[in-house]
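Following this message is one structure expressed as structure tokens.
The other protein chains are all here in position, but one chain of the complex has been omitted.
For clarity, chains are labelled A and B in written order, and residue numbers in each chain start from 1.
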Amino acid sequence: MSDTLIWLFALPLTGAVATLLLPRQATALANVTAVATTAVAATLLHAVSRQGTLSYEIGGWSAGLGIALRADGLSTLLLMMTALVVLASSVYASAYFSKAAERARFWPLWLLLWTALNALLLSGDLFNLYVTLELLGLSAVALASLGGKLAAVQAALRYLLVGLLGSMMFLAGVSLVYAGYGTLDLSTLAHTVEAGPLAWTALALMTAGLLLKTALFPLHFWLPPAHASAPAPVSAVLSALVVKAAFYLVLRLWLDVFADLLTPAAARLLGVMGAAAILWGSWRALRTERLKLLAAYSTVAQLGYLFLFFPILLAMPPGPARDAALGGLVILALTHGFAKAGLFLAIGIIQQRCGHDRICELDGTAQRLPATTFAIALGGVALIGLPPSGAFLGKWQLIGGAFATGQWLWVLVIIAGSLLAAAYIFRVLGHAFGNRAYPQSTVTVAREEWPALVLTGTAVIGLGLAGAPVWQLLGSNA
Amino acid sequence: MLTAHWLYGITGCLVVALGLRTALLHALLLHRLIGINVMGAGVFLMLIAVAYRGPGVAPDPVPHALVLTGIVVAVSATALALALARRLTAEQDDE
Partner (left out) sequence: MNLDVWLPLLIVASSLVPGLVIFFLKEDSHGTRTFLNLAGAAGKLVLVGVMIWGVFHQHNYETRWTLAPGLDLVLRADTLSVLFVTLSTVLWLVTTVYAIGYLEKSPHRSRFFGFFSLCVSATIGLALAGNLFTFVIFYELLTLATYPLVAHRGTPEALRGARIYLTYTLGGGALLLVGTVWLHVIAGPTAFVEGGVLGQLPVEYHGQLKAIFLLLLIGLGVKAALVPLHGWLPQAMVAPAPVSALLHAVAVVKAGAFGIVRVVYDVYGVNFADQLGLLAVLGVAAAITIVYGSLKALFQDNLKKRLAYSTVSQVSYIAMGTAILGPIGTIGGIVHLVHQGIMKITLFFAAGNYAETLGIHKVSEMNGVGQRMPATTLAFTIAALGMIGIPPIAGFVSKWYLGLGAIEAGMAEWVIPVLIISSLLNAAYFLPVLYRAWFCRPAPAWPAEHIPAARYETAGALLWPPVVTAGLALAAGLFAAAPYSPLEWADLIAQREYQL
């Protein structure tokens, strides 16, 4: 079963090359690849839930010289989310891009991005992480610049420079780790790392680089323009998956590899930045005039929630309470991924219909597209964290953890963030109610609207009602 | 005791710092890009220093592999950045 690990990034890579060589059949090839890869991801999920962590050594060389791939509960869940989001967005993108030239440029980069994501989630080796991180960044930038206009290119260039800066700092940290411990394998490092100036500097460098890539306040400045100017499916994947990949790395480094070095002060620093992200991001989302900017700022805010978990997790001793909180973190991340992707897809539909995405002029369009508006409503419910979404469960764990560890000030931030989110979401939804009766068919463009509905529906109903397995899967973390 | 590999290592750190300074403080796009490349060169220098395993012993090949991979990545990234920069100037001229 460990071979599935290879297929997870070999398939999209092959697909990327195939779509490059055969541009006329690119859409069909890409969709086939998407379905196949999703099937493999599902198989992996099933296998990991039965057998626990799976690993695979590339080329048969053992750790030390070889590169190890590892799939535990956390990475498998994120892989599954990646697969489903990319699949749905691929279906959407098949209808979104009308010109053949756009499609020919889009699909190879899209599949390359997926390859990088999967490889990153599976890597068990620090340098491999650097390479996949770079690949991810480059393909993301190229995709973001596909919008073509001046704003898109400027935003993409800024994204690239910030990304490269982050990667360089990450690489500097990696080299320090190798200097100190002679190995780059994550599981070996988890056992050998000890507190000391070298380990501290390495962790600080790597974290700083990753925080740039995950757009944590105040290093978030590049994200709103980049996500707002990209084509809709690209924005969906950028907000839902690419920034999550960097966050996943922070989580791995802090909780698995460098766990012994961490102090409450460091965790509190991340928490404070997260709190600032929540408040600032939500405030800007409330004041913005454009739907895509609203969604982008919402991403900045939602990532803040994820970082609020750090001071709480680190104040808990290992045990069922900590596992419950970690599960809350993961389900919050998963819900946001699905919800934000669906939201961007729905916004893309609106933008195509009326040529712009200004909120105040939304009236007629929102009322003519009931399915799209409903997708936005579902996504919004998940972003606010109302039941029955998975985000509600995650928020519950966060608030519960804050009370249990006596850090109840975070609760105020969480509540303020939720109420601000409700304000900016319902500001948009208010436009869905009007006096005139439009001739209605519930679904207008099936290939575009169903993916948005399915994604947001998963966030709100799927993860909310059937989310218990998330905790079980994480518990199988060896 | 200022042996060669310590010299390499410290120089590497200094170069990284210099590159970082340029990347953060300069306004011109091309300067920033070069600054990032200089940072990369600095990190590679650090890695080469790390490869030293003692007098007379062959150096550790793993950091060398890392440096080679890193150079490839840096070149691709720079190429993308330059392509985007050209498109940016083209768009700005169109306006």
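Everything below uses one rule, namely that a contact is a pair of C-beta atoms (placed from the backbone, for glycine too) under 8 Å apart; a residue touches a chain by one contact, two chains touch by 3 or more.
If you're wondering where the values come from, they're calculated on a predicted model, not measured in any experiment.
**Q** Report, in label order, the displayed chains that the undisplayed chain touches.
**A** Answer for the hidden chain's contacts among shown chains: A.
**Q** Would you indicate which residue among A:Ala276, A:Ala404 or A:Val445 is in contact with the undisplayed chain?
**A** Result: among the candidates, A:Ala404 touches the missing chain.
**Q** Out of A:Val17, A:Ile58, A:Ala195 or A:Leu419, point to the residue that touches the absent chain in the complete complex.
**A** For the chain that is not drawn, the touching residue is A:Leu419.
**Q** Looking at A:Gly137, A:Gly173 or A:Gly327, which residue reaches the missing chain?
**A** Only one listed residue reaches the unshown chain, and that is A:Gly327.
**Q** Which one, A:Tyr181, A:Trp280 or A:Trp396, makes contact with the chain that was left out?
**A** A:Trp396
**Q** For review purposes, identify every residue of chain A that touches the missing chain, sorted by number.
**A** Chain A touches the chain not shown through residues 320, 323-324, 327-328, 331, 370, 381, 386-388, 392-393, 395-397, 399-400, 403-404, 411, 415, 418-419, 422, 426, 430, 433-437, 440, 442, 464-465, 467-468, 471.
We adopt the following convention: only the chains that are shown with their structure count from here on.
**Q** Distance from the CA centroid of chain A to that of chain B, rounded to the nearest Å?
**A** So the centroids are 28 Å from each other.
**Q** Spell out the part of chain A that touches chain B in their complex, as residue ranges.
**A** 65, 127, 130-131, 134, 137-138, 141-142, 145, 149-150, 153-154, 156-157, 160-161, 164-165, 167-168, 171-172, 174-176, 178-179, 184
**Q** Per the contact definition, I'd like the list of chain B residues that touch chain A in the complex.
**A** Going through chain B, the ones touching chain A are 16, 19-20, 23, 29, 32-33, 36, 39-40, 42-43, 46-47, 50, 62-63, 66, 69-70, 73, 76-77, 80-81, 84-85, 87-88, 91-92, 95.
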